[in-house]
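Presented below is the structure to which this report refers.
Only one protein chain is missing from this complex, and each of the others stays in its spot.
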Amino acid sequence: MTPLTGRAGGDFAAQASWWLAVVLLALLIAWPIGWLVLMSFEDGQGGFTLANYIRAASAQRYWDAAVNSLILSTSVGVLSVLVATPLAWAIARTNMPGRRFIQVMALASLITPGFLTAVAWILLAGPNAGLLNQLFRSVTGLEGPLFNILSMQGMIFVTLLECFPFAFIIISSALQNISAELEDAANISGASTARTMWVITLPLVRPAILAGFVLAFLEALVLFSSPAIIGVPARTYVLTTQIWALFQFPPQLGVASALSLPLLLVTMALLFVQRRLLGRRGYVTVTGKASAARVIDLGWGRWPMFVFCLLVVIASAGLTYVVLFSYAASKVWGQLPIGANFTFENFRLVLFDLDSAQKGLKNSLILALGAATVAVVLGGILAYVSERRLLRGAWAVGFLAMAPMVIPGIVFAVGLFSAYTRPPLILYGTLWILFVAYLTKFLPLAYMNSATAIKSVSPDLEEAARISGAGGLTTFGRITVPLVKQGLLSGWFLVFIYSLRELSSSILLFTNNTVVASVAVYDLYETGAWPQLSALGFILLLINTVVVAVGYVVLGKSFVGERP
Amino acid sequence: MASVTLTDLTKEFPGAKPVTDVSLDIRDGELIALLGPSGCGKTTTLRMIAGFIPPTRGEIRVGDRVVSGKDGVVPPEHRRMSMIFQSYAVWPHMTVFDNVAFGLKMRKLSASDVKQRVDRMLDIVHLKTLAARYPAELSGGQQQRVALARALANEPETLLLDEPLSNLDANLREEMRFEIRRLHDEFGITSIYVTHDQAEAMVTADRVVVMNAGRIEQVGSPEDIYDRPATRFVASFIGMNNLLDCRLASGKAIIADTPLAVEGATQTNTNGSLVLAIRPHEIELYSQTARPSDTTNILPGTVTRQSFLGDARDYLVDLINGQTVRVSARPAMRASVGESVWLRLPPASCKLLE
Partner (left out) sequence: MFKVKMLGAVAATLLWTGAAVAQATVELEPGFSVDKELLAKAQKEGKVSYWCSLTEPECAQAAKRFEEFSKIKVEFVRLSTGGILTRITKERSANIHSVDIISHGDPPVWETIYKPKKWLVQYVAEGVKTYAKEYKDPEGFYAAHWMIANGFGYNTSQVSAADAPKKYTDLLDPRWKGKIAMPHPKHSGGFNEAVTILSKMFGWEFFQKLNANQPLVTIGSQFNLKPIIVNGERQVALHGADALFLTEAKQGKPVGIIYPEEGTVINQIFAGLVADGPSPNAGKVLMEWLHSASYQTTVAASYWLVPHPDAKYPADRVPLKDLKILTLPGTEAQSATEAREKFSDIFGG
C-alpha cells in the first residue's frame, strides 16, 4: 500500500509556503499593531492604565474632531461615488469623446500626492490671494471670493480630489465586467437606455459602488494632507490633525494610540459589512465572461458629459501639475512663468544643492522598487490563500492584510518604531525599517489587486493542473500567476507610486543616510520654502508620471483596474 | 488501470450534508455515470475522488491503494487521475500543445517523449493542425477535445468527467458522447462520468448510478435503470413522469376503483402507499367511440389539454378520481379538450413502486 502523502489542500512544500506567508503577514501586521495596543494602555512608566482612553474620551475637542472626521469621510465617500460612477460609466460604456484622455488623467489623479494637490489649491483658491478668486474679483468687481478653499467645504473638495480615484478604479473595473447581454435584455423588454442604466447597470455594480464608498471613506478618515494644510487654517480639526498635535510638547503618544485604535475598529466593522453585503449578492454576473460591451450613444449629451469629466480630472490632476510648475518657475507668482518672469533657480536648487533631495530620490526609488516587488509576491500568495481557502481560517487573512490601510500613518509609524527598534529585529537606522514600513503599509494595495484578479480565475484551471500532476506551488507558479499577471503588475505599480510619496511613517523612521524624497518635500513645506517645495514636488510628479507611462505601455489597457 | 472503491463516503459542511454514506464498486476499465439533478451530490462525490475535497468520513480506494481514508488523503497530483471539467479548464495562456504536454512535463518526461505523445494524442482527437494555437482561437468543441487529449495524454489510471458536454450545443454534444465512448473503448481507462442528462448517461456508461439528495438511489446498467427503476425518484428522473397513487389488492393495482394488472406485482405485503409508474408514450389512447378490443387495464378519462409536437401529440387526461395522466400519442390520434377517452396501460409497461 502506497503511503499517504500530504493533505488535500496541497503537498507539503505548498502548505509550508502558505503558512510561511501567513506567519509573515501576522508578524508584519500584528507586531507593530500589538505595540500600539500596548502603548495605549501604558502609563509611561510601563504600568497598565486606562487613563489614555479616558483622556481621549473625556475631551470635548476630540469628540468634535471625531464628528468632523465623520462629516469629512462621509461626504468624501458619497461624493467620490457620485463623481466616480458617471466618470467610469462614461469611459466604459458611452461614446463620450476623449475617453482615453480622461482615463489617463484619472490615473494621474491617483498618483498625485494629496499634499501637493492641497498646496496647489491654496494657491488657486485661497480666499484672498488665490488666482481664481483674484480673477473672479477683477472680472466681476465683487468683494468676496468666488470660493474659499479654507473651509470645511474646501477640505471636503480637496480630499475628494485625492480619494475619488479609489472609487473610480473599482467601479470602472466592475462596469467593464458586466455582460452586455444583461443590458440588452432590459432594452428588449422595452426599457430606454437611461432606464436600463438605472435599473440594470447600476444595481449590478452596486457592490463595486459600495466598495468604492468604503475605500474612499476610509482613505478620507486617515488622511493627513488636506486636513492639515486646508483643515487647520479653516479651523476645522479632524482626528488626524488632533493626533498629530499630540506629538508636540507635551507628547502624549499613549493618547494618540488610544485615539487611533477606535479608527481601526470602525474600519474592521466597515470591511466586514462590505464583505457581508458583497458576499450575499455574489459577483457571478460581474465576473462572467464579458462579451464586448455595447457603446451607448449619448447623442448631444456626450458634450456636457465630456465637460464634466474634464473638469474633474483637471481639478484633481491637471491643475496641480500646472500650478506647481508655474509657482516654482515664476519669479513673481500670478504672472505667467515666461520671459523675464521665468526662473529655473528653484529647480536647480533642489536638484543640485539640496543634499536631502538627491539622497532622498535615490533612497525612495530603491525602497519603492523593493517594497513593490516584495509586497506583490507576498500579497499575491496571501490573496491566493485567502480566495482559495487553502488554510483553515483563511478568511482572517483578508482582514489582517487590510488593517494597515486604516491606521493613521503617524501612529502606525510609532508602532513600527516600537516594533523594529528592539530585539529580535533591530532595523532602525537602516533602509530596512523603511522597507518594512512601506511593505506593511502598502500590502493592502497589493493584496486587493491580487485578490480581485484571482477571484476572476476559475478554480477549475488550477484543479486541472493539480490533477495533471502539478503540486500546489507549481500550480500557483505555472497556472495562477501567469493568469493574474496583469493584476499583480498593477498592484506593483500602485505600491511603487505610494511608496514614492509615503511621508507619515518615513518622517519618524528616516535617519541621515536614509532620508527619502517625501521627507525632503515636507521639510521644504515646514520651513516655508514653497517655491522649492513646488519644484521638488513637480519633479516627483514627473517621476511618477514616467513610471505610470511605462506601466501603461507594459500593461496596455489593463493597467490599474481595467480588464484586458 | 485500476478499480475504484468508495466505502461509506460522506461529506458534511456546517448546515449541509451534500454526500451521505456513498458506497460503490467501480470495476477496472468500467465507465460509470453518476446521474442526478443538480445538488444531488454527484459532483461533490467526484471531487472527493479527485482529491479536491477531503471527505468527512469514509474511504476511497484506487486498486489496492487507499487514497483517502481516516489516516489522511493523498493530494490530487498523486492520484494518477485525469479530469475533464465542465468549463474545459483549458489554460488560456498556453498553446494547445503546451496544454496537452503539461502533465507529461510534470512527470519529467524527456522533450522528445513529450512531443511524440502529445502529437499522438492530438492526432487521436483530430487537433494536430491546431497544436500551436491558443485556446481563445478555438471553438468550444475544439477546446473540449484539447481537454480530452490533455486528460488522456497523462495515461491516468482513472478518468473523471464533470459534466463535460453541458457547455456544448446539442449537435456537438451528441457527437462528443460517442467520441468519449470511442476513446474509452480505445484506452479502457476506468472512468467516472458526472452528468444530469440521462441520455448522455445511457449512451456513454456501462453502468449508471442515480443519485439524489446525497445518496445513491440505484446502480445498474442503462437497461436496468430504464426498465426497472428501483425508486419513485429514479422512475420520474428517467422519464416515467406518470406516478399514479394506487393500492394493491390480490396482485392488482387499484386505481379509480379499477384493478390493473401489473407485471411482476406479486407481493401483497405492502400496506404503505404505492405508486404505479408508466411513461407517457407507453400509454395507449382511444376515443370514446373506439373502445379497445383488449379491455384489460383500461381507464376512462377526460382530455384537459392537448398540444401537437410534430412527431407526437401530448395530452393531459384527468381520470375520474381526479388524478392527471400525461399521454404521448401518435400524431394521428386526435382528441379535443373536454372529450372523453379511454386509456390503456399495458401491464408490461407498468411498474409498481413504493
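Which chain is which? They are A and B, in the order written, and residues in each are numbered from 1.
Here is the rule we use: a residue touches a chain if its C-beta (ideal position, glycine included) is under 8 Å from a C-beta of that chain, and two chains touch if they have at least 3 such contacts.
The structure presented is a predicted model; accordingly, all values stated were derived computationally and were not measured.
One chain is not depicted; across the entire complex it touches A.
Only one of the listed residues, A:Ser356, A:Ser456, A:Thr474 or A:Ser499, touches the absent chain: A:Ser356. When the omitted chain is restored, the residue from A:Leu150, A:Ile170, A:Leu298 or A:Val548 that touches it is A:Leu150. From the options A:Ala228, A:Ile296 or A:Ala403, the residue with contact to the unseen chain in the full assembly is A:Ala228. What chain A contributes to its contact with the hidden chain is residues 61, 64, 122-123, 126-130, 150, 228-229, 232-233, 235, 237, 241-242, 244-245, 247-251, 253, 333, 353-356, 414, 417-418, 421-422, 428-429, 507-508, 510-513, 515, 520, 523, 525-530.
Keep this in mind: only the chains that are shown with their structure count from here on.
Computed from the mean C-alpha positions, the centre of chain A lies at a distance of 52 Å from the centre of chain B. Interface residues of chain A facing chain B in the complex, by the touch rule stated above, are 1-2, 4-11, 458, 460-461, 463-472, 474, 478-479, 482-483.
Partner chain A is touched in their complex by these residues of chain B: 50-54, 64-66, 69, 71-79, 81-83, 85-87, 89-93, 102-103, 106-107, 147, 150, 154, 160.
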